[in-house]
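Removed: one protein chain of the complex. Kept in place: all other protein chains.
By written order: A, B and C. Residues from 1 in each chain.
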Amino acid sequence: MSYLFHTEEDRAEMLGSIGAESVQQLLDAQVPASVQLKRPLKLPAATDEINLTRELTQSAATNASTSSHVCFLGGGAYDHFIPAVVDEIASRGEYYTSYTPYQAEVSQGNLQVMFEYETLITQLTGLGVSNASLYDGGSAATEAVLMSLAIKRDRSKVITSDVVHPHYRETLAAYLHNVDVELVVVPSDDDGLSTPMIDAIDEQTACVLIQHPNYVGRLESVASIAAAAKEAGALTIESFDPISLGRLKRPGDLGVDIAVAEGQCLGNPLAYGGPYLGIMACREDLVRRLPGRIAGQTTDRRGKRCWVLTLQTREQHIRRDKATSNICSNQTLLALRSSVYLSLLGPHGLRETADQCIAKLSYAKECFEACERFEVLHPGAAVKEFVVRDLSADVGGLMDHASQSGVLAGINLDPLVGDSTSSLPDRYQHCFLVAVTEQRTRSEIQSLVRTLESAPALASPPT
Amino acid sequence: MSYLFHTEEDRAEMLGSIGAESVQQLLDAQVPASVQLKRPLKLPAATDEINLTRELTQSAATNASTSSHVCFLGGGAYDHFIPAVVDEIASRGEYYTSYTPYQAEVSQGNLQVMFEYETLITQLTGLGVSNASLYDGGSAATEAVLMSLAIKRDRSKVITSDVVHPHYRETLAAYLHNVDVELVVVPSDDDGLSTPMIDAIDEQTACVLIQHPNYVGRLESVASIAAAAKEAGALTIESFDPISLGRLKRPGDLGVDIAVAEGQCLGNPLAYGGPYLGIMACREDLVRRLPGRIAGQTTDRRGKRCWVLTLQTREQHIRRDKATSNICSNQTLLALRSSVYLSLLGPHGLRETADQCIAKLSYAKECFEACERFEVLHPGAAVKEFVVRDLSADVGGLMDHASQSGVLAGINLDPLVGDSTSSLPDRYQHCFLVAVTEQRTRSEIQSLVRTLESAPALASPPT
Amino acid sequence: MRNQQASQLLFELSRPGRRAHTFDSLDVPEPDLEQMFDSDDLAATPPPLPELAEGDVVRHFVGLSTLNMSVDTHFYPLGSCTMKYNPKRNERIASLPGFAHVHPMQEASTIQGLLHCLYELQEMLAEISGLPGVSLQPAAGAHGELTALFVAAAYFQSRGENRRVVLTADSAHGTNPASAQMAGFATKTVKSNGDGLVDLDDLKAKLGDDTAVFMLTNPNTLGLFDRQIETINHLVHEAGALIYLDGANMNAILGITRPGDFGADLMHYNPHKTFSGPHGGGGPGAGPICVRDFLAPFLPGPIVTRQMDDDGQPILELTTPEHSIGRVRSFFGNVGVLMRAYIYIRTYGGDGLRRVSEDAVLGANYLLSKVKHILDVPHGDRCMHEFVASATRLKKQSGLSAMDLAKRVLDYGFHAPTVYFPLVVDEAVMVEPTETESKQTLDAFAEALFRITEESDDLVHEAPHTTRISRPDDVAAARRPVLKWSDASDETATP
Partner (left out) sequence: MRNQQASQLLFELSRPGRRAHTFDSLDVPEPDLEQMFDSDDLAATPPPLPELAEGDVVRHFVGLSTLNMSVDTHFYPLGSCTMKYNPKRNERIASLPGFAHVHPMQEASTIQGLLHCLYELQEMLAEISGLPGVSLQPAAGAHGELTALFVAAAYFQSRGENRRVVLTADSAHGTNPASAQMAGFATKTVKSNGDGLVDLDDLKAKLGDDTAVFMLTNPNTLGLFDRQIETINHLVHEAGALIYLDGANMNAILGITRPGDFGADLMHYNPHKTFSGPHGGGGPGAGPICVRDFLAPFLPGPIVTRQMDDDGQPILELTTPEHSIGRVRSFFGNVGVLMRAYIYIRTYGGDGLRRVSEDAVLGANYLLSKVKHILDVPHGDRCMHEFVASATRLKKQSGLSAMDLAKRVLDYGFHAPTVYFPLVVDEAVMVEPTETESKQTLDAFAEALFRITEESDDLVHEAPHTTRISRPDDVAAARRPVLKWSDASDETATP
């Protein structure tokens, strides 16, 4: 039956050795009859590989995907190209069917990969130390805030901005709900920038959390904000876009203390939101408060260089309720994928990828700007995302229209506008967020704009 | 550039060590200027992975395939299910990027796989020995004939039948064209059986080549034919269908001397015809005339069981023009896939697969029989293929109609009917060959018949 | 047969100017970056990543992979981790573009097939647990614990109850107290009794008005089902608190008993354990949670719900529960892992899942029946899906620790059991064979343990002998952390 091994003969022999009549007898001896389930589980019937493969292949084919549609969706998850090498490596059983490297002697592969990943992340961010991964960009941003609060024990204010990723802020709010911390979301200025945040920083501030480029694609004045935070004795957390660092300055070079990112863009499939990769790096002196596993270098009994999990006293399995975080399973396989991705790209490939995004985004912006119907909200520099306003249609309907023509045109920002801690400001009403990666072609961009332009307009535009 | 390694610095150092100014100088020293190409090759420009992947993914999507269409095509290549395990194993670099196991010490994986494959094939066929693979079913059938001719040096007649796979006969004819051998293609009887062949066997006959089930899906009287051949001192070669052996008697149990098969059905992708797997097994005493590589068991210097390429004096790299065949590269990776497939199926899975084919074929036959428009040519037992006649339409047009509705309905036999050595007899005019594998469902079969039934009929049916 | 270069680091293989990923020229105009960007924003040079050829990258990472033990290559009886066979069909199906290449911000209307699977998975998890409210959002078991505690906190808050304490068992996994602390609770530890079960007196003593949740692992980390469960259930609920079930050990009880039926109010699953999601060298996992109906309004959103359209056709939508705690991560959840769980459950069906647990219990008891002749097994000769032996006697007799034993096991071609966990057993050796190992393998493993106890102490002390490295110096690693390559010393190659 499916993946089971024991033949009837095996079962009999095994029960004999145990000295039991049946497995039921073993269970009855342990599980009170009163709590045993007396009926079969009500689940769909067992299905063989042929039928399940057929059924789910057909089901998969009903979903729009980046294979069936041209994707301009972003907002923290991007349709960047995944080189074939990444899939080939990550599909090796020795990687994906192993556990956390608790026995270093038979886990040197995973441990070296983790050590290399950590090094790559420090190279990428310009910061001194990286952990071996967290769950995703959103929880990583939150863990960075918790880490800051632990470092700045006497401070209880966290400052962020309304152009930081709505999901990240919503996560942060959920985590902070039961603890005695004030979360201040500072409104961005008309240019979609978080600079006003500077004025909110005070002596009570443990940390500021900014995103660069921010959710609406704008480049923040990270260095100024970090300088102001430092001045006030607060820590600066930057949520960065890894691809953008092919061209933009690194967090470590901007005065940032803790850098976090969603690592999906580094060779990981979109997979409707996960598993993704939470990246986290920080100043070297903060390492003992860093959450998550860390691999480090040491030597074996024969003096040979090797790798181990280290600084484990930060972790839950040693320190229980005193740990820096509760994280146990992390995203090692995704960290592996990202290491392979970064190794393939190298410095020049990363720069070229960023530059291709910038060039194609610029072209897309121009195409929208050339169109009467649309307004590009924030002109100026951007790496892979920008906001377009269309007053002549319901944005949801517009996006539906496009997806029926095979284009995933953008993220409808209307549902994200509001006045909760996680909302976007009103300025983004009637807007959508367009992401352009290096994969998009000139003709795809042209057809995006053409498709949207041809969508029916509302009888009376909204006010 | 793509997969190259040398940096400019490397190049300079390497040239320095060689003592050459440039690679061009190295070339000029060896390749006469008169034959050097003075212009760049006229090939499409280099294309990066992103663009090539996009272009060819789009190109692939334009092809009908068993993923986009329901496939009832057979004729020696079948849409059997390929378990995920097969792909996973065969995509391991240690298998697919290694060479022929010339250094046994670092090739024990491939060698053991070959030895296991050979054993599996002997278990499957009931014959004493198997080689490690030939190119495909067609060339394997031909090699078996050449092998028979080499064994029966004093005989020069080869007998086969007009219901043996047309491609196999065409291949055989091409190979025999320059040698002094008479190829006799005996017409089948009205039931599509090759029994008349028996009367053609004589003292000059080196071998008979039959296919069972034959090209039109009929079960041959293999045992009688083999007995007659044996009586006349000739060898019997059976081209079998591996899946059918889940239910049918094995070649070795029918008195066959050499069994060959197309092994595509054992876990290998259709891939528009190749690479496929030529299976060949024979009586143990014929092994020294067997073409192709063979792995055998031996011990190492420490007495440990191990595997090597053996009986190499049959092969071209040792015996050159005295070899049993010229084959060098074979189909090891496909043999691996088939070994994994057979290991997963086991005796019961193979039987169940055959039985599901038989049941679904029977159902399909009934559906066609229930339809006035169609005639099922040969009633009676069949494993996975049968012939349908439609006098009311041009068969080519009928098949086109079906494929436009997402069904690859069958092989149009009209183009194969004729009077060359490789033709099918006239009885198969206006016919098509339908194959039904375990993958087909009741509703797919129903829609096959419905689709064909709904095809426009000819104004005046052919005569 | 080792490729010597494979022990080098990526950074040591790097050569300036070497390239793998290259690009065709742009098909759009090249913008003037200097003009477009503020010069303060631009980096003069890209990050100093290594420069490699594609062949370098492949050989490096393929080579490294061969230094790992894994379920695909070795028996991996790592207690508490349920290292069962990871089906290849799960990998293939979950990787189809229609599942794997779907953007998380796509509208529900464009992904009905996927949402159908996720909806069914919610229903399945509810049925298996006996708890009707399901959130697929958490990214791992620990994340599920945390999320459920947020839910519990919101629930009590909604009732105006100020319950600030979470009780955890001393045999619990470290994530339990860590999650409780992170969720803003104070923690108290409940002791185990001599049978390895919850010490009821201690539980009673610690339960009070301020108790929000008792976090229970059942079967617990000793592989024992707590037969006092009804009493526990009564006591905790009497005190007005909730029971949280750490579902890491669900592999023992699928279709046999349901957390909802034995008193749990909230729980998480580890689909990467119970439902064969591969562990990926440490992750990803997923941590879906199930809760009682009265807790469902507090679950994080979105959740997949089903409506009927005008034609009576089901339409799947994403909704957020009324009093939702919000969200605990970005986007929907670890869909890739969840899809594998879904495929796994579809493969077995209800009877099959029960059989999975039965075979897991059979295998563990069989191995226990052999191992008890080799090592002490302090908590009796019956267990559920795993058992915990102790190397204390061995340590006394020959100075060999659980660690020594574990290291020597590696030489026999098996991964080691979990050691030194749970903390309530000295020199713990925690063995979980899972249902996807043959009797032959279990016999060979028991035989290896036996042989090791007969071997010379030195041999075992110095183990492992056949692995790439001998025991690493953990102390030096922590004392003088080297956490990234700068120009770490190179390996020299001698065969």
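Odds and ends about this structure:
Basically, a contact is a pair of C-beta atoms (placed from the backbone, for glycine too) under 8 Å apart; a residue touches a chain by one contact, two chains touch by 3 or more.
These numbers come from a predicted model, not from an experiment.
Under the touch definition stated at the start, the shown chains contacted by the missing one in the entire complex are A, B, C.
Where chain C meets the chain that is not shown, the touching residues are 1-6, 13, 15, 18, 53-56, 58-59, 62-63, 66-67, 69, 72-75, 85, 87-88, 410-414, 436-438, 440-441, 444, 465-468, 493, 495.
Even with one chain removed from view, chain A keeps its contact list with that chain: residues 1-5, 7-10, 46-51, 83-85, 87-88, 93, 106.
To be clear about the criterion, only the chains that are shown with their structure count from here on.
Distance between chain centres (mean CA atoms), chain A to chain C: 19 Å.
For the pair chain B and chain C, the distance between mean C-alpha positions equals 45 Å.
Across the assembly, chain C contributes residues 18-19, 21-23, 54, 56, 58, 62, 87, 89, 91-93 that each touch 2 or more other chains. In chain A, 49, 53, 57, 67, 83, 88, 91-93, 438, 441 are the positions where the chain touches two or more neighbouring chains simultaneously.
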